[in-house]
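With one protein chain removed, the remaining protein chains of the complex are shown where they sit.
Right, chain A next:
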Amino acid sequence: MSKQHLQQTLFLPNDERLITMIPVSKMPRKTNLKKRSSLLCSVLNTMESPVKVYIYHVKKSDRGDGHKKKMAWLLRDLRTVDGKSAEKPTAEFDLLFEKVYKWMASSVEDKETFISSLWRLSHRFLIQKPDFINIPERLLEDIKDPHMLREKSQSVDDISIEGEDYQALSAKEESDLELLMSECQVAISNAEVFTEQLSKQLSVLDGANIHSIMGSEDQVLNLMRLLDDGIREAEQIESKLDSYDNILASVKEQMEVMRDKDTLLTVRNQNHQRLLEELENLQKKLDLDLKYMQALMDGDLTTSQGIKECTEAAQALYQCMNADIHPSLCRLGAVEEQQKYFKKLLASFSKRLIHHLNNLFIHHVCAHLYIHKKKFFLIEHCIKKLYTREISDFMESAKQKLVTAKDSKGKLGASTLPRLTGSSTSLTKIEARGRSGSSHSVDSSGLKYGSELDIAMRSVFDQVLEKVLSELERVCIAEQDFCFKFFHLIDKNQPSEENCQKEPGPHGEAASEAESEVWVAKQTYSTADSEYITENLGEGLLQKRAASIYARFNLKTSFVLIREMMAKLFPLLEDELDNFLTHADRQDGMYSMYMLVRMSQHVINNQDMGSYLGKTFGNCLIKVKRNFDKYIETMMQAVKETKVSKKTRCGIISFVHNFEDFTNLAEAIFRGSDRHADLDKAYTKLVGVVFEQVVRVANEHQKTPKEVVLMENFHRLYSTLSHLKNACLENDRKDAKQRYTENLKAYTVNLLGRPLEKLHIFFEGVEARISAGVKPEEVGYQLAFSKQELRKVIKEYPGKEVKKNLEHLNKKVEKQLCEEENLIQVVWHEMQDVFINQYKYYDDLMCRCYPDSNITLDFTIDDVLQYFSDIAQAH
């Protein structure tokens, strides 16, 4: 480690100058672990002013060859330098700064050099010098002098420069210089020669220098060339690098594209996977086993095994068809195709099934009917007898009820009807309950109204009739239903039929229940059952029942069968019903109206079924209609044959009353019925006859004037027709009014001849003359109508007489008119009116025919009015 090097690397950067350096080691070294070279340097810092002297402890750095300053002290801070011993040469010494640092120099000489250097430096730069102890005197003395000398010689010179010059002469230079000097010993003596020699040498050196410079030109050129080459190479490399760069850039782009593609690929893969899953799922759902298809296409429906297979297949098909598929998937061609295929399968299967069932149905019905003809006849025979007896009983009781309208019917009905049910349909208890309930209601209603009078009787009849009809209807329908079920005429019950085919009679139901493991059969059976029950709930539901049967029952043939069967079961129903109706009709023709309404209602209720009952009722309805017509006919006949008592005043003729009552009753019965048109026809006929007969009676009557009879009766008829407000009778109504007013006028005019009869005749004569062409003024000149005659006539009617006559007339009117129609006031009012008009007319005629004669009637208008008032007051 040279001093220069140290100076260069460590101190120069800080503008410091190394003065001395000695290798040292720290004294208290107990363990010689590592010999680390460390230096103690005294350094002069020229930058600062005044110049400062540092003592550095420099250590070799841990890595590399560098050194670093470990510790630094100012020389100023140095208190004591301990040389340890002045006599004994030792390498140890102590430096006391803030504390004591013990050092061991590498050699005694180094130590002495260092100490002397410190001595010199402290003498040079410090005012207060450190103590130097235990140091040999010679070191201090020695150095002291030259130092002092130099200090004196150079006096004010810059210490640092002086130090530098000194420093510049390195040992080598010194040696070189010495060598140089020695070479030219002359120099000392002869400066000129020496200078010359030197300059010679210098020029030689210059020349050599230039020479060498020249010589090195090639090398420089070489170097330049090399440099150029190097540059070129570098450029080449650079361009290559650039091209690589380009390539890399494109590669990068491609990499990015590849990355995108990669993500796409993954997504696609996932989608594929999902699609696959979905498709598998779908396929699983829509896949129909080939076995099932086989079963559906041509499974054997005749064996129970085949049915079971078909049922399973149908269920599978059903599941497939109703599989829970996402709606969007349904648009898939394959799915659509599959579904189409399913549908086709379904259609063909159902067609096949229907066909098969139809075949079975027809076959079995025929077979069944054939095979069990005997048994059926047996049953039929029993039931027929039973029904026949019961229906006759029932009808008989109903008839009795009508006759007595009191007692036993209810009881009879109650006892017979449940039996009626019991025989045929013992399996339905509900029905029996319903039955007995209804018959009970007949009973109670019968008792309630039994002893009532006329109108009440009719309503009883109406109720009885309704009961009879609805009971019959219910029994018949129940029986019909039973037949349907029992003989399995309803196609849906086909499967159950298979089993009960060989065991007829009451086992049918049990058998069908045993068969209930067949799914289809059970279901239809239960629905049929429930319907059967609802059917029995009441008449109101019959229509619904009928409709439902009709809807699911297409085979007309079975209806025909049933109808025949029913006809056999109820051979006497129509006759009995007929009997009953005839009987009722005989009781009172009025009943035919009730029957007409009720019957037509029931016919409408039953017509949908085309059943035996419907047919029977239809037949009865025709008869009832005939009865009704007959009734109207009878009534008309009665009107025609009416005889009126000749002794009393006529009043309102009985058939006019009857007609009014009839309209009231008929309206009540027919209200809301669609049979009103029949009634309207009857009305028209009746009214015609009544009008006709009123005229006949009026003409025949002796006691009451014709006009009164007509007036009163037509007034009443008009009122009746007005109440009816029937459009068909509008003309008759107007006619009645017309006839009434006409007769009112006729009556008053006729009557009025009476009070002034002779005057009346006289003036009638006058009027006749005038109308014959005689001038009014000249009438008086004719003998019969002279003034004399007139005076004579007038004299016969003095006021008193007139009043008496009027009073008489008033009484007569009262006598002739009946209280009931209350027309007295009307007539009398008319009478007064006409009388006053007559008076005015006479007066007028007298003025015209006998002017200036001063003849007037014996009474004035005021008198007349007074008479009227008096008459009024007399009441």
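Everything that follows uses one rule, which is that a contact is a pair of C-beta atoms (placed from the backbone, for glycine too) under 8 Å apart; a residue touches a chain by one contact, two chains touch by 3 or more; residues count from 1.
Criterion: contacts and distances are computed from a predicted model.
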{"item": "Candidate names \"AP-1 complex subunit gamma\", \"Ribosome biogenesis protein YTM1\", \"small monomeric GTPase\" or \"Cell cycle checkpoint protein\"; UniProt protein name, chain not shown", "value": "\"small monomeric GTPase\""}
{"item": "Contact residue for the chain not shown (choose from A:Ser107, A:Asn359 or A:Gln825)", "value": "A:Gln825"}
{"item": "Omitted-chain contact residue, chosen from A:Asp674, A:Glu700 or A:Asp833", "value": "A:Asp833"}
{"item": "Hidden partner interface residues of chain A, rising order", "value": "454, 588, 590, 654, 657-658, 661, 715, 719, 722-723, 725, 820-826, 828-830, 832-833, 836, 861, 865-866, 868-869, 871-873, 875"}
